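All protein chains but one are shown in place.
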Amino acid sequence: VPVLLSADQAPTLSSLLDQANTVGLEYKLAGFDKEPTPTIRGIGSLLSSGPSEVSFLSNPKLIDQVRQCRAAAVILTADAYETLALDRPVVVCGHPYLMYALLAQWFDQHRLRSLPKGIHDTAVVAPSAVIAEGVSIGPHCVIESHVHIGSDSRIGPGTVLGANSRIGADCLLHARVTVYHDVRIGNRCILHSGSVIGADGFGFAPAPQQEQGAWAKIAQVGSVEIGDDVEIGANTTIDRGALENTVIGHGVKLDNQIMVAHNVRIGDHTAIAACVGIAGSTSIGRRCTIAGAAMLSGHIHLADDVHISGGTAITSSIDEPGRYTGVYPFAEHKQWQRNAAVVGQLAQLRRRTRALEKHENSDDPV
Amino acid sequence: VPVLLSADQAPTLSSLLDQANTVGLEYKLAGFDKEPTPTIRGIGSLLSSGPSEVSFLSNPKLIDQVRQCRAAAVILTADAYETLALDRPVVVCGHPYLMYALLAQWFDQHRLRSLPKGIHDTAVVAPSAVIAEGVSIGPHCVIESHVHIGSDSRIGPGTVLGANSRIGADCLLHARVTVYHDVRIGNRCILHSGSVIGADGFGFAPAPQQEQGAWAKIAQVGSVEIGDDVEIGANTTIDRGALENTVIGHGVKLDNQIMVAHNVRIGDHTAIAACVGIAGSTSIGRRCTIAGAAMLSGHIHLADDVHISGGTAITSSIDEPGRYTGVYPFAEHKQWQRNAAVVGQLAQLRRRTRALEKHENSDDPV
Partner (left out) sequence: VPVLLSADQAPTLSSLLDQANTVGLEYKLAGFDKEPTPTIRGIGSLLSSGPSEVSFLSNPKLIDQVRQCRAAAVILTADAYETLALDRPVVVCGHPYLMYALLAQWFDQHRLRSLPKGIHDTAVVAPSAVIAEGVSIGPHCVIESHVHIGSDSRIGPGTVLGANSRIGADCLLHARVTVYHDVRIGNRCILHSGSVIGADGFGFAPAPQQEQGAWAKIAQVGSVEIGDDVEIGANTTIDRGALENTVIGHGVKLDNQIMVAHNVRIGDHTAIAACVGIAGSTSIGRRCTIAGAAMLSGHIHLADDVHISGGTAITSSIDEPGRYTGVYPFAEHKQWQRNAAVVGQLAQLRRRTRALEKHENSDDPV
């Protein structure tokens, strides 16, 4: 387990819970012998945490590990606490996994607060850029003309914000992010390194008057609009629209190396895992999940609450909530060879079966 | 619709058409009451354009939208104009989609012309680099020794050009592009942010004298050659050759997050959509199209005018023009489970069908 804080910086458990963003989440401490509660230097799994860490039980299958857990406290549900009937320090809470998330956030924000602040001398900031209070801009950033950056946002080293782009308040752009001109990003967004927002969508018109097969570029005059509380992973790309905007809703979470093509629309709170590609003009509903390496064709629509399995190619619209899958099962290579050969003969195999059925029926003495 | 120009900067329609690069494309205006033609501040779809925009009809299915269209002018074919029999301002043209592309280009180039010019103070340019007239180099660029940059090319912020690389004239490299040493790029190329040209191809020789399973790196001493009028999308990577060069032909268009491995050759005017991977030493003909997330094995050849569907794995050479596909159709998860289980038994199923056929024939009284 990484030690996240030195002993002198570590808060007591009570203080940690007070400071964490637990709005709307009820919890109570139990099993503590005395005040003050122990100081907490980090967070860890049940088996790896020591007496300076807090741990949590979110997967019911691990309940027996709580008995061996050396953590200063374990976050668990009232049910689990009762089942275990253990006299050890705990935080009883209806949503232990969420509570863990909020405590881990506290540790990470503590780290962020210790980073250098202000606008670094080597950053190139256009005079027309509007930089709100509390903004940090790292070394070698480039902030072009008429950019707006909202209060307390942090822009990592080497990041480039194109002309007229707008970043909301309390955003965290890590090192080496690129935002093209005219892109709009909401509040509390996190963009990871290498992400590129607003590059040109892929659009070309055949230009036969130039040469056989030649293409004329369709300049992409739309842009990208990103809501609040969006996270965008490392090396993910979101292209600008051809005429209108590409739109990412509130609370959308995108993992690494995702490709969002021009004029795509993604609904609020949809979460997409790494290596997914979404072709142009496709729209995705709210609260969908798309697992890794899935791909969506262009110009289709996914309803709200649709869940796509990993590696699946979605080639037509989906109107009903539910889970959808389409990966070819793997096998030991030689066995796969034998079966794969038949895939190319399936229509023929069905015909043969039909012929057998007909024959059988015609022979049928009944 | 984004307003692309302020009213005082907007050209009249006639002037816009004169200034756009319409060489070889015939057109005529019709339905305008008076001179001068209206000023045009942007371009949009039929339903979203207002009286300051020009619109276009390229998809015949949308012909009825022209009646409701409020745009200053609609670009359409002579046939469509006749069919509609509308008395409204139009631009009659054999290729409306191409005309739209060229007008959108004009707007984008107007924006580019307004960007800062010259070599920024913070750019690090080697004394031996040869920079032609009219070149712009953005903040925090690094131009290494003996680089050549052709006239009027624009190098975005934070871009790195490795030693001895050559960039042609009228190129646009967006922010944060990386070009490794000795790479050659033609004229009028566009490279998007995060693209990496000339990283080492993936080559290793088993080195059993070091350790079981160890690999010795095969240094990649070839390079990359890119023709004229090539566009390369965000975070696309093109690796340098092992001994000879990786070669990208003229007019090739590559979308985002494409991987072109070492010693690949791509023929003129081939267009490749996002997330495609092309393994080493494969060659692709001219005027091919490869849809998103397809993957090509190494050491194979695709003829001219081959079209690959999205998500398809091409594992052997294709000698004939045509369209090729190979994605497993998706389904509701439970239904997929039932069918997927049978995929692993196809060879057996074929055998069983064959046995039934034999039996039937032997029983056959005829």
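Going in written order, the chains are labelled A and B, and every chain counts its residues from 1.
Just so it is clear, a contact is a pair of C-beta atoms (placed from the backbone, for glycine too) under 8 Å apart; a residue touches a chain by one contact, two chains touch by 3 or more.
Given the structure is predicted, the values throughout are model-derived calculations rather than measurements.
The omitted chain makes contact with just one of the residues A:Ala30, A:Leu98 or A:Ile300: A:Leu98.
The chain omitted from view is touched by exactly one of A:Cys69, A:Cys275, A:Leu296 or A:Ile314, namely A:Cys275.
Take subunit A: the residues that touch the chain left off the picture are 1-2, 4, 23-25, 42-45, 48, 95, 97-98, 100-102, 104-105, 107-109, 111, 115, 120, 122, 138-140, 156-158, 174-176, 190, 192-194, 229, 231, 233-235, 251, 253, 255-257, 268-269, 271, 273-275, 286-287, 292-293, 310-311, 327-333, 336-337, 340-341, 343-347, 349-350, 353, 356-357, 360. Mapped onto subunit B, contacts with the missing chain fall at residues 122, 124, 140, 142, 158, 160, 162-163, 176, 178, 180-182, 194, 196, 199-200, 202-223, 235, 237, 239, 242-245, 257, 259, 261, 275, 277, 279, 295, 297, 309, 312-315, 322-329, 331, 335, 338-339, 341-343, 345-346, 349, 352-353, 356, 359-360.
Here is the rule we use: only the chains that are shown with their structure count from here on.
Subunit A and subunit B, compared by their mean Cα positions, are separated by 26 Å.
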